[in-house]
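Shown below is the structure under consideration.
Here the complex is missing a single protein chain, while all its other protein chains stay put.
Our next item is chain A:
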Amino acid sequence: MSSARDQILGSIRKSLGRGALEGEDAARLHRRLATPSRNLIPDRTAGLDRDGLARQLVGKLGEAACSVDEVASMAEVPGRIAAWLQRENLPARLVQAPALANGLDWSKAPTMEVKTGTADGSEDTSVTPVFAAVAETGTLMLLSDAPTPTGLNFLPENHVAVVRRSQVVGPLEDAWSKLRAARAEAGAAAAGAGMPRTVNLITGPSRTGDIEQRIQMGAHGPRRLHVIVVDD
């Protein structure tokens, strides 16, 4: 208990003309936090089936200046990444998230130099999975964890994100529900009410408008965000 803390809380209560909340008043607010309810959600993705959500996502990713590739299975992903790097005239080397080490079979792209781990700033391209993809706005949700380090999302100039169709949700609220469910299942409630250290919502590649309001890609984070949507 610091005195500054008590004084600030005291000043708030004095201005609001009441003491600390107690009894049913406090209980009501505790319930609001424990069982969060949704506010108004735009209709945009309401009633969309799996195909509809995927189409909406792909459209919104394009609006956000991502490039998109759609493939039929995980087995195709390494080859498609290799082809994309070649098309963009980028070096055939990358760093992949540990989470993908068993999922991607690079033997079909033998010229590719692949390392696994986080980024140290020397890599040109990273490949990561996502936790969810929000079709409403073309937003990817990525969580920090040992198999999915955050550095991969920011340090390389090119970021390739692999999205499975089953991970696509409609509004952002659906991604929060999915996160709460996953963390409860993992029993990770101890730290930060189940939140990982970092949750990144990413909508397109890095950009700035700070020079005379002209938009430029690649301000600090990736210049290119390439999303591969996998039909699973």
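The rule is simple: a contact is a pair of C-beta atoms (placed from the backbone, for glycine too) under 8 Å apart; a residue touches a chain by one contact, two chains touch by 3 or more; residues count from 1.
Methods note: contacts and distances are computed from a predicted model.
**Student:** Hey, which one's the missing chain according to UniProt: "Sulfite reductase (NADPH) hemoprotein beta-component", "Xanthine dehydrogenase, N-terminal subunit", "Iron-sulfur cluster-binding protein" or "Sugar ABC transporter permease"?
**Tutor:** "Iron-sulfur cluster-binding protein"
**Student:** Can you work out which residue in A:T45, A:Q96, A:S126 or A:N200 touches the chain that's missing from view?
**Tutor:** A:N200
**Student:** Among the options A:G17, A:G47, A:P110 or A:G187, which residue touches the chain absent from this view?
**Tutor:** Counting the whole complex, the residue in contact with the absent chain is A:G17.
**Student:** Which residues does chain A use to touch the chain missing from this display?
**Tutor:** The missing chain touches chain A at positions 2, 4-5, 7-9, 11-13, 15-17, 20-21, 26, 29, 32-33, 36-40, 42-44, 60, 63-64, 117-118, 121, 137-139, 144-146, 149-151, 153-155, 171-173, 176, 190-214, 216, 218-222.
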